[in-house]
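A single protein chain has been omitted from the complex, and every remaining protein chain is retained in its original position.
The block that comes next holds subunit A.
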Amino acid sequence: SSLAGIMLLEVFLVLGTLLIYFLFSKKNDETLPFKDGWWGRGQKPETKEDSSIRPFKVETAEEELSDLFRRLDQARFTEPLENSCFHYGTNSVHLRKVVSYWKNQFNWKKQVEVLNKYPQFKTKIQGIDIHFVHVKPPHLPEGKAAKPLLMVHGWPGSFYEFYKIIPLLTDPASHGLGDEHIFEVICPSIPGYGFSEAPHKKDFNSVSAASVFYELMLRLGFNEFYTQGGDGGWLICTNLAQIAPSHVKGLHLNMVLVSKLGLSHLLSVLLGRYFPGLFGFQDEDVRRMFPFLKKWLYKILSEFGYAHIQTTKPDTVGCGLNDSPVGLAAYILEKFSSWTDMEFQNLEDGGLERKFSLDDLLTNIMIYWVSGCIISSMRFYKENLQKGIGAQKHDKLTVQVPTGIAAFPNEILHIPQAWARKKYTNIVSFHFMPRGGHFAAFEEPELLAKDILQFVDKVEKEQLWKKK
C-alpha cells in the first residue's frame, strides 16, 4: 500500500506539473535576435569584408571524372539478404544497376551545363562564401515588378531541387499559371552544402543560416521578399521570419514540425481519432495521422537513425561517404525512396525511378560528391539538435508573418493545422496536397508552384503583410 501511495503521489506530481505548464505557458511573440558571427578560418581580420557579388559557374575536369570512375569500378558491394527489398536500407542489387548507369550513361559534363543554365553567384558573408542561384523573369509585362522569392533547400537536397519549379515561378504565363504574380527566385546553398563554403567554427545553426540569408537578401537590394522552404529550409525560413518579420512578406512551407508538445497534444493523440472536431482535426488530418503508433512512433524509430547519428557523430558517419561515391549514393538515395513514399520500401528497386529520373538523382548526389560537403552538411544536424529537440530559443517563439502551408500526403510526419497554428499564428492558407512527398519541389513542381501562387495572391490581395 505504501507503494500504491508513492505511485499516486507520482501521478499527482506529473499531472500538477503539466497543468501548471499548460496554464502558465504563454505564447512568446518576441522577435528572434539576428545572429551575427564569423565562420571563416582563424581570427576575424580587421579589414572590412569584401561584399562583392561574383558570378560563378560549376566546372568539372577530366581528373575529377576519372577519379570518380575508378572508385565506381572498384566499389565493394555486399549481397542483400534474401527478399529484403529496401527494408534493411538501400538494396545493393539495385544499387549496382544505379552504379552501372552512373558509369556508362550518366553524363556529368552535360549535367554541369544543365546546372549552369541558371545564373549563379558567390558572395562573402560573415566570413564564408555563400553560393546562390538568381533567376530573373525572362519577360515582365509593362508596369509589373518581379517579387523576390527566397527558396531554401534541405538535407540531403540542394539548390538543384528547385530547377524544375523555377521556370514555373519566373515565367508562369508560359506554363499556364497566369501572369498575376511573377517572381525572381534566389536559391542559396546552405553554408556547408554544395558550393557554399562550410563554416570553420562550431555553432552554425539554423538561426545563423537565416541571418546569413537575411544579409544576402539585403545585399541583393531586397527590402521585402517572400520565402519558401521544406526540410532544413523550413526551419531556416521560419527563423528568418522570426528575425525580420517586417521584411518577410510571406512564408510558404511544404513541411512543418512542432517541437513544443504539451498536454493538449497528448490528449489529441489519445482521443483525436474519436473526437476529431474537438481537437480541430479535419478528416484528412485523421487519415494522415492515425493509427498514431504506426504513422508516428514506429516511423520516427525506423526512419530517424540517420538524424540520431548525424546529430551526435557527423564527422564519423560522413567520413566514409566522402570517400566512397557508392556509399554516398546509397545513403542519399535511401531518403529519396522512403521520403517520397514509405511503401517504396517494399519494392526491390525502392521505387526510385517512379518519381525521379536517375539523371536528376545522380546530379544531386554529384553536387555532394564534387564539393566534398557531406560531413559539413551533416554537422548542421548537430548544431541544431545537440541540446535536444525544442531546446533552442527560436522553438519557443511564434511566427506572425503570413504563412502558407502545403501539406503533402507522403511527407514523413503530418502536422495538422490545429497544431501548426500554435506556432504559426497567421496561417493564411493550409492545403492538403493530392499527391507528393518530402521533396515537393523536385517531385511535384507544378502542384507546389500553384500553391505558392495562390498563397502569394491572398497575401497581396488582402495586403496581409501590412497588417502586422
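The definition used in the following text is that a contact is a pair of C-beta atoms (placed from the backbone, for glycine too) under 8 Å apart; a residue touches a chain by one contact, two chains touch by 3 or more; residues count from 1.
Definition applied: contacts and distances are computed from a predicted model.
Selecting from "Elongator complex protein 4", "Epoxide hydrolase 1", "Elongin-C" or "Defective in cullin neddylation protein", the unshown chain of this assembly corresponds to "Epoxide hydrolase 1" (UniProt protein name).
Note on the undisplayed chain: of the listed residues A:47, A:78 or A:223, the one touching it is A:78.
Residue A:200 is the one among A:200, A:219 or A:458 that touches the chain missing from this view. The residue touching the chain not shown here, chosen from A:187, A:328 or A:406, is A:328.
Within the set A:91, A:123, A:242 or A:403, the residue that contacts the chain not displayed is A:91. Against the chain not displayed here, subunit A makes contact via residues 3, 6-7, 10, 41-42, 67, 70-71, 74-84, 88-92, 95, 199-202, 301-306, 308-324, 326-328, 330-331, 334, 372, 374-376, 379, 382.
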